[in-house]
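Supplied in structure tokens, the structure appears directly below.
For this depiction, one protein chain was excluded, whereas all remaining protein chains were kept in their positions.
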Amino acid sequence: MSDERFEPKIIAFLCNWCSYRAADLAGTARMKYQPNIRTIRVMCSGRVDPSFVLKAFSLGADGVMIAGCHPGECHYLEQNYKAMRRYEMLRHTLLAMGMEDHRLRLQWASAAEGKALSEAINEMIEQVRALGPLNWPGLWSENGGHQAAIERLPHEHAEAREVSA
Amino acid sequence: MSEKVGVYICHCGSNIAGTVDVVELAKFAGELPGVTVSREYKFMCSSLGQELVAEDIKKQGLTRVVVGACSPHLHEKTFRRACATAGLNPYLMQMVSLREQVSWVTEDKALALDKAKAMISGGVRRVQLQEELEPTPVPVNPNTLVVGAGVAGIQASLELADAGYPVFLVEREPSIGGHMAQFDKTFPTLDCSACILTPKMSDVGTHEKITLLSYAEVEEVTGFVGNFHVRIRKRARGVDEVDCTGCGICIEKCPRKVVDDVFEAGMGYRKAIYRPFPQAVPKFPVIDRANCTFYERGTCKACEKFCPTNAIRFDQEDAFLDLDVGNIILATGWDLFDARRLSQFGYGRLANVFTNLEFERLCNAAGPTDGRIVLRDGVTEPKSIALVHCVGSRDKKTNPQCSAVCCMAALKFGHLVMEKTQAEVTSFYIDIRAPHKNYEEFYDRLQDEGMHFVRGRVAEVTDAARLPDEEGKLIVQVEDTLIGKQRRMPFDMVVLMSGLQPRADAREVGLRFGISCSMDGWFTERHPKLDPVATMTDGIFIAGVCQGPKDIPDSVAQGAAAASRIQGMIARGTVMIEPVVATIHEENCSGCRICNNLCPFNAIEFLAEKSVSYINAALCKGCGTCVAACPAQAITGAHFNNQQINAEIEGLLYDAVRGNGGAPKPVAVPA
Partner (left out) sequence: MKYSYFPGCSLEKNAASYDVSTRAVASRLGMQFTEVEDWNCCGATEYVSLNLTAAYSLIARNLAQATKNAGLDQVVAPCSACYLNLRKADKVLGQDAGLADRVGKALAAGGLSYKPGSLHIRHLLDVLYQDIGLEALGAAVTKPLSGLRIAPYYGCMIVRPSFHNGDDDPEYPTSLDKILKALGAEVVDYPMKAHCCGGHMTQISEASGFEMIRRLIKGADDYQTDVIATICPMCQLNLDGFQGAMNRHFSTNYHIPVLYFTQLIGLAMGMAPKDVGIGDEIVSSAKALIKIGTAVEPEPAGPPKRKKDDKSLPMPGRGGGVA
């Protein structure tokens, strides 16, 4: 039975000051949560580029969590508000592109909220499990996509500046 | 180019190894592209563990290191140092948290190993794209700004000044001293508060290294550790500080009396031109323009008439000072909980209900009643006094925290009452918190002296008498939990031990300095156990109650601790700025300026002549928000750049259905 159970893979971006420390606290307090989540440390939730989220989904993630400090408590003062704005835009874009809601989640967690974060993680894993695997054929890996585009950019820039006014 | 990665899996005793098969994990890591050597060891953070890394760097020519162990918050510095001593740039090391993020939170061992493999895979891919970075040394300005001149700020200032370093001490009120100057006696020694504080205040006032800026506030702060620029607003006293001799005749002659809401806690009066208290430092009075006849109607001018040195300046304006300092200490103190919020205690309605601060002023010999403990009528001596603990503390509806000092203050009040009057005094408490040196003994002493104690939260203080002997009294309704009965006890006077609260403008002030407050409103320290005086912002320190409720000894200790940290930095002369900053590549910048408004530290400016934006690396704190926002990806975030994070994502999803293989390629940017 358990072999057939779908195990989602979720990538989480945790901000260094609050949510990463919350995850650490969950660890120190030995709070158990399901292992379906794999974490990446960034300095601030504001660092999370929407393209990271897209990359994660295209490489096989079934869900992505962005976690940061509570509004008003960002270590860098207000950058989590920017993360919030980006998240809203991204969420609507993904919904418009046919992705189910709840695959992308914005989670606030202060450094003291180990329990709350572990509960949110468990909740998200179950939500994504219920949604099933993400059925989104990603093109990033297949044709080099993102990486190739980025590599071309500086050359395109240089070319653009050669054009006379 | 290919790197030679060394992977080290730590057992951490059984903390990791007990759940994750570290041998298997090391084997897996050894087979990842780019990995030259992969080991597992019991305690990587030990000197032997670190030597293992150093040896491999030297002998095997490793160019990158991955340590799978505990949280980077614990040992990132340790392993960076180990690499540095072996000659490898410390930023070419990546820590993967296998303990807090894997072994300690996962029950199933097989699943834990799977997760660990993914995390290591992510780290191995990422590290190969990491670049050498060097921290930048910046000089440390030996000047220090101390904000708030209560006992913590005073202590910090004196320590720095005695060490020979210049201090700018800014205080919002006309005099230094803070709340401690309002108290009568201090527990447990029963030293007179003013007597032990005023010598320090006087030292501050006369110290050649301390520039005292009283009746002033900090308007703006820019800069970074070692190099802050501060703008101070010196409010207009209306008195010239050069000409004023502090004789006080102006105060005597002033005809306007107002209720003193600040120093006398609303219990006494002061004049429109006033000194907060007789031993005020500095001695110069200040004109309260809101209550001065001259500013209202243009008449009076009694102070000017009688001043023997012509020091009154009605037209004086606020002055601004721009200062350069290396470090800042915030010691801004606390506000008293407004007991009117708990209407059941009747404060503000029932005349003879007082707060602890009001009671301090009653007891104080220099207070509004010359130290006589009397009822609100100013005449009658109470024969019975109730002290209600935990008003606005330990209360989920108002403040959940314990205010740390009220139990001891209540004991102190009990002693003072019994010393000065014949009154019976009763404490209504939840617990008696007497944790520090000689505090418990003080509690014993008060029990011996005949103070009464009832363990129970007071439900209500009312004047609605039910029985004849309750008429004209304040009745305290309480559950006496030790005898299991409800009691109604009549008293002449009730004193509410109001709790300590963060200053009303704490959040705003914190933001001005670039630090934050925790959810309960106190300033956030870097680590509550191990680093209580530093904040997350280098160069800004906190001391005293603004960090959390505490008594005078702890406030003094924190003031001294902050001063000591700063002295260390000044002595070294330079401080290293982390190289985790963002850089704009001019060639790729189109000058759209989207990034300009995203930086709360004003690190991004627009260079009009070149039509590009520019980041001042010294001001950049490395959050990466601008990096993510640039539509042309023209901004690189050092040590957290797009390629590195994308590589980490690839590694974490190595086992996903649509995973990819191969080592990630760094992006070459044309010169």
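Labels A and B are assigned to the chains in the order they are written; within every chain, residues are numbered from 1.
Just so it is clear, a residue touches a chain if its C-beta (ideal position, glycine included) is under 8 Å from a C-beta of that chain, and two chains touch if they have at least 3 such contacts.
Please read all numbers here as calculations on a predicted model, not as lab measurements.
When the full complex is examined, the chain removed from view is found to touch B.
When the missing chain is restored to the complex, the residue among B:Val242, B:Val379, B:Ala464 or B:Leu530 that touches it is B:Ala464. The chain not shown here is touched by just one of B:Ser343, B:Thr380, B:Thr574 or B:Ser611, and that residue is B:Ser343.
Against the chain not shown here, subunit B presents residues 342-344, 349, 460, 462-466.
Following the convention adopted for this analysis, only the chains that are shown with their structure count from here on.
Distance between subunit A and subunit B, defined via averaged C-alpha coordinates, is recorded as 32 Å.
Across the interface of their complex, subunit A is touched by residues 71-73, 97, 99-102, 104-108, 111-112, 114-115, 118-119, 122, 507, 511, 514, 516-519, 524, 536, 580, 587-588, 598, 600-601, 621-625, 627-629, 632-633, 637, 640, 642-643, 645-646, 648-650, 652-653, 656-660, 664-665, 667-670 of subunit B. Interface residues of subunit A facing subunit B in the complex, by the touch rule stated above, are 9, 11, 17, 20-21, 23-24, 26-28, 30-35, 38-44, 46-52, 55-56, 58-61, 70, 72-79, 82-83, 86, 110, 112, 118, 133, 137-138, 141, 146-147, 150-151, 153-155, 157-158, 161.
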